[in-house]
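Of the protein chains in this complex, one is absent; all others appear in place.
Here the chain labels run A, B, C, D and E in written order, and each chain numbers its own residues starting at 1.
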Amino acid sequence: MRLLLINPNMTESMTRSMTDVARVTAGPAAEIVPLTATTGFPYISSRAEAQIAGAGVLETIASHRHDVDAVIIAAFGDPGLVAARELFDLPIVGMAEAAVMSAAMLGERFSVVTFSPHMARWYDACVRQTGLGGRFTGVRCPADPPAQLGDVQTALRPELIALAHDGTRSDGADVVILGGAPLAGLAPQIAHETPGILVDPIAAATAQAMALARLSPSYRNRTARPAAKTSTGLGQALSTVIAGETT
Amino acid sequence: MRLLLINPNMTESMTRSMTDVARVTAGPAAEIVPLTATTGFPYISSRAEAQIAGAGVLETIASHRHDVDAVIIAAFGDPGLVAARELFDLPIVGMAEAAVMSAAMLGERFSVVTFSPHMARWYDACVRQTGLGGRFTGVRCPADPPAQLGDVQTALRPELIALAHDGTRSDGADVVILGGAPLAGLAPQIAHETPGILVDPIAAATAQAMALARLSPSYRNRTARPAAKTSTGLGQALSTVIAGETT
Amino acid sequence: MRLLLINPNMTESMTRSMTDVARVTAGPAAEIVPLTATTGFPYISSRAEAQIAGAGVLETIASHRHDVDAVIIAAFGDPGLVAARELFDLPIVGMAEAAVMSAAMLGERFSVVTFSPHMARWYDACVRQTGLGGRFTGVRCPADPPAQLGDVQTALRPELIALAHDGTRSDGADVVILGGAPLAGLAPQIAHETPGILVDPIAAATAQAMALARLSPSYRNRTARPAAKTSTGLGQALSTVIAGETT
Amino acid sequence: MRLLLINPNMTESMTRSMTDVARVTAGPAAEIVPLTATTGFPYISSRAEAQIAGAGVLETIASHRHDVDAVIIAAFGDPGLVAARELFDLPIVGMAEAAVMSAAMLGERFSVVTFSPHMARWYDACVRQTGLGGRFTGVRCPADPPAQLGDVQTALRPELIALAHDGTRSDGADVVILGGAPLAGLAPQIAHETPGILVDPIAAATAQAMALARLSPSYRNRTARPAAKTSTGLGQALSTVIAGETT
Amino acid sequence: MRLLLINPNMTESMTRSMTDVARVTAGPAAEIVPLTATTGFPYISSRAEAQIAGAGVLETIASHRHDVDAVIIAAFGDPGLVAARELFDLPIVGMAEAAVMSAAMLGERFSVVTFSPHMARWYDACVRQTGLGGRFTGVRCPADPPAQLGDVQTALRPELIALAHDGTRSDGADVVILGGAPLAGLAPQIAHETPGILVDPIAAATAQAMALARLSPSYRNRTARPAAKTSTGLGQALSTVIAGETT
Partner (left out) sequence: MRLLLINPNMTESMTRSMTDVARVTAGPAAEIVPLTATTGFPYISSRAEAQIAGAGVLETIASHRHDVDAVIIAAFGDPGLVAARELFDLPIVGMAEAAVMSAAMLGERFSVVTFSPHMARWYDACVRQTGLGGRFTGVRCPADPPAQLGDVQTALRPELIALAHDGTRSDGADVVILGGAPLAGLAPQIAHETPGILVDPIAAATAQAMALARLSPSYRNRTARPAAKTSTGLGQALSTVIAGETT
C-alpha cells in the first residue's frame, strides 16, 4: 500500500518529521511518499492561506493519484480536503479530521492543544467542520506565539503539558489531540507526564488512510462527483480530472 | 460609494446581467465596478472549483481594494468569502450569505430555488455555513440539469415557479431565494405568479454591501487579521497584503 | 425613503439620541420618523415588559404603516418583531436582529457588550432567537446595574472598553455589538481604543431597514399572513389590519 | 389545591370543555378556577394575536395570583408563558409545554396533530421553543381549515386519526399530542382506534400544574425576577407586581 | 395509586431516605412501594455500572409491573430508563429526567449541583440525553470526592450552597437540581440560604410519576414496543415480557 503524504506548507523539515511519524505508524504495511509544497507559505495559519494552499493540494493529488492508494493532507487545518474528496476517486484524509475521528473512538470528548494562539481560530473551525463539535471541548494554546517554530517541542514542553491538564481537568476532555505539524512525534515522548489519551494527528492520519484503503471502497457509482467542466489556467493533470477525462 | 462586483465565473454575459441588477438596486447611491474572472471555469458548481476560483478572488480583491468601499463576490456559493473577510480591511459580502441574511429579516424560514441539481449540494452547504441552517427549508431544483445556462429564465420559468410552490407550501418557507447567477433579475418578473417573498441574491448582495459600507466599520483594531507572512507564487498585490505591508 | 423609528420605551431622550444616530447613518437617502411609546415603561428590560410593550408596537405600526417604507423597532430586545413581521406587509427590523445580521457579515463571531446585568438574560435570548446563536460568544456586562441610565456612555466608558476586550480576547469574538438604547452613538467615539469591529445597533437597524426597502420585496403573495379575524379591545388601526381589511 | 385555568381566547364554550377535562384529570385533588379572556380574539392563531393576548394573560394572573396554587395558560401556543414565569412567584404551565414535557416522559419522539393548517406554524414554533425540538417529529394537520371550530371533534375525527397514523408510521413518533383547545377531551374517545400514545394538552397541563404545586418550590431567592419598575397604562394589579410591591 | 420506587443501588439507607421524600411529596394521594437492588453496586457512578444495574432494573419492573400504576427509577443517572420505557406498558420515570422536565417548567435554564466529581460525567450525559441540553448550564460539583456518602448533607452543606451560587450567578441558571440519591431531602432545608429555585429529584420523580399516571395513557396501540423474542438466561418475569406473552 502506498500513501501520498502532501505537506501543503513549504517547510521541508516539517515534511521530514511528519514522514518519520507516518513511517513508524505504518510499519512495513505501507510505503509513505512525501511531497512538500513548492508555492504558498512556510506555514499555513489562516483561511486565506488555506484557500490558496488548498488549490495547490488539488494540483498535487491530480498529478499523483494513479501512483498511490490513499492521500494524506498533512496540515492540521485540512486545506483542500472537502474539495479533494469531492473530486477524486480514492481515499483522502486530513490530519485534523483523522485525529478527530480517531479521538472520538478512543474517548467521549476531545480537546486540541496547540503551540500558538494564531492557530486557534482556524483549528477550531476545522474541528467543527467535521460535524463532531458536540464532543469537542475547544482549543487550548499558549497566550503568545512562539519565537520560532523549529523548537516548540522542547521550548514549550512544560506549557503544552499544562494545557493538556486544562483540556482534561477543566474542560472535561478524555482525549487530547496535539494539533499542528510542529508537534508531530511529541505525543509518545510526553504521554507519561500528560493526563488523558494523547493523539498525534499525523499518526492518526496515517492509520486512517490505511483503514480506508483497507476497505477498498468502490468509487465506480459515486454520486458526489462534479459534472465535467472545461477550465483555464490550471495544471494539466488537474484540468484533465475536472474535464472528466479518465486518463 | 463604489462597489467592486467580482464574478468568479469566466462568463461575461453573467457579469453583465448581474451588474444590471446591481445598478437597479443601488440607483444613484453607489457605483458598480464589475470584473470577470480570467482564469478558472465558465461556471463554478463544486467545492473543487470554488477552492480554485476562491484563490483568484483573493488576488482580485488585493489588486482593487483601495479603489472601492465594499466588495461583492458575485457567485451564489460565495467562493473565497471566509478567507477574504479574514484578510482584508473592508466590507465583503457574498451572494448566498447576503441573500440568506436578508431573507431572515423578511420572513421566518427561507428556501433556495435553483436551476440545476448540480448546484444543490454546494448551495446547501454554503447556506448552512452562514449559521442560519435552522431557518432554512432546503434547496429545491429540477430533477435534471438544463441543456444550456443562457436561457434558463425563460426555459425553466414554469418549473421554477412550481419549485417555489414546493418550497413554500410543502417545506414551509416564507421567503424564496432564487439562487445562482443565471437567475439574476428574474425575481421581479415572476413575483406576481409566485408564492412567498422572492429574494434576488445579487440585489441582496448589493443592498447588503451598501448597508455595511454605510456603517463605516472601523477595521483599525481588528482582531481576526492573520499574522504577517512571506509567500511564494502569489500575485504582487496579494503577496503584499499577506506580508502585512500597508501600501 | 421614509423609515418609522419606534422607541417602545417611554423615554424621549433615548428616542432623540437614537434618531440622531439613525440620521447620520441614513444621510440624505432616508427620512427618519421617530415615535416614542406613550404607555408601558421608561426602559424595557424583561420578557414581561416586552410582552406588553410589543403589543403597543403593533398598534403603532398599524397606525403608520401607509406613511413609511420600512419600520425600525428601536429597542435591543426587538419587542413585537416576530409578531409584526407576520402581520404587516412592509419591511420591519429590530435593533438586535439587525445588529446580529450585520455583525455576521463583518466577522465570524460576535459578542454583545451592554451596560447592566439586568439586560443580559433578555438580550441573550433575543440574539439566540435570530438563529445565529452558533456564532454568538455571549453577553458581557458590568457586575452591577448603573446608578442611572442617562450617563452610562461617560460613566461606564472604561468598563465598556474592558468588556469589549473580554468579548474579543477571552471569548473569541471578531465583532462587538454595543447593545441597548443608552449606548446609541458610542461606537465611533471609542472605536480607536476598543478591540474588534464595533457595531451600533441603531445604525445597523437603519442600514438594514434601508437595505430591505431597497430590495422592494413583493408582499402580494405572502404565505405567512395570518387568517383574517375579529377582535375586541384593540385600537382601530390594528383591529382593521387583523380583520384583513385593506384600507 | 386551587388551579387558575385562564383561557386567553374569548370563546366561553372552549373554556367549558377544557374545564371539564381539567376536572376529570384533577379529580378531588384540585379545584379548577376557570376564566375566559374578555378582550382579544375568539381564537388565537398567530404570533400577533399571541403578543396581544399574552399581555392580557399577565393582567389576569396579577389579579388572581394570591388565590391559587398554580396557573394553567389554556391555549396550545402558550401566550404569555415565558413572560409570566419570569414575573410571578408561583408555578405557571402552558398547554403546549406541559404536553411536550409529558410526551417526552411517555415515549421517545412525539408528534402534534391539529385541526387546521392555520395553527401549524405557531404550534411548531411553540414546541421548538421548549428546547425539545430534537424529539419532535413535526405538526400534522389537514390541508384546509375547518368550516367551523365548534364541531371539529366529530367532523374531522377520521382525518385526525389518519394524521396520527402519519405522525407515528411515517414520522416515527411514539406519542401523539392532540393540539388545540377545540380538541380538548377527544383523546380517550379515539385512543382505541389511534396508533401511539395520545396526550390531551389540557389534561397534561392540569397534571403538570399539580405536579409543580406538589413540589412546593421556594421562590424566595429566585434570581430570574426582573428589577422593579414604574409603568403607565397597565391594570392596577399588574402595575403593582411590576413595581415590585408585595401587596 | 401505587408507585414502585426502585433503588438500583444496593444501599438500603438511601432507599429509606428517598422513600421518606417520596411519601412527603405524594401525601395520601399515592402509596410508595420501595425496593432495593440485591445485586450490583453500593452506589452507581459510571456507565459500566449503569449498564449492569439497568439490566437489573428491567428484571425488577417485569416482576412487579402488575402491582403498580407507575415506576420510579430512583438513581439520578436513570439506569435502564430508555430500555424500560420501550419495553413496558406503564409510566416509568427516572430521577434525572423528571428533575430536568420539572426544572424546565419552573424556570428557563437549570443547573445540576452534586456532591462528587465522580458523578459529573455521567450526570452531564444523562441530562443531555433528555434532549434539553440547550437549557442546561452544566454540573457543578466539589473538586474532590467526599470521604463517605452517608453524611454529605451535613459535611458538604456550605459547599453545596456555594456551588448553587456558581450555578445561578456565574452560569445563569434559574433552577438548581440537587442531583444524586445522597442529597434526597436536602432541598427544603437549605432553600432559604440558596439562590434560585431548588428541585429535589426524588420529589420531582414522585410528582411526575403521579402526573403521568393521572393522564391514564392508553398503551394499547403503542408503536414503540419491540417485537416478541426468545431469550436465554433472563429471569422468568422479564423473559415472559420479552417473549410478548400477556400473563
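Keep this in mind: contacts are C-beta pairs under 8 Å (C-beta built on N, C-alpha and C of every residue); 3 or more make two chains touch, one makes a residue touch a chain.
Only a predicted model underlies this, so the values are computations on that prediction, with no experimental measurement involved.
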**Q.** Selected residue (touches chain absent from view) among E:Gly27, E:Gly150 or E:Pro226
**A.** E:Pro226
Q.
Out of A:Leu156, A:Met210 or A:Val241, which residue would touch the omitted chain in the full complex?
A. A:Met210
(Q) Considering the complete complex, identify which of B:Arg23, B:His64, B:Arg121 or B:Arg225 is in touch with the unshown chain. (A) B:Arg121
**Q.** Interface with the unshown chain - residue positions in chain A
**A.** 25-27, 29, 82, 85-86, 91, 93, 97-98, 101-102, 104-108, 130-132, 134-135, 168-169, 174, 188, 191-192, 194-200, 203-204, 206-208, 210-212, 214-224
Q: With the missing chain put back, which residues of chain E would touch it? List them for me.
A: 10, 38-43, 45-52, 54-55, 58, 80, 82-84, 86-87, 118, 121, 145, 224, 226-227, 229-234, 242
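Keep this in mind: only the chains that are shown with their structure count from here on.
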**Q.** Copies chain E and chain D - interface residue numbers shared by over half, same or different
**A.** same
(Q) I'd like to verify one number: the distance from the centre of chain B to the centre of chain C, where each centre is the average of its C-alpha atoms, in whole angstrom. (A) 27
Q: List the centre-to-centre spacing of chain B and chain D in whole Å, with centres computed as mean CA coordinates.
A: 43
Q | Overlap residues in chain E, where contacts from two or more other chains coincide | A | 108
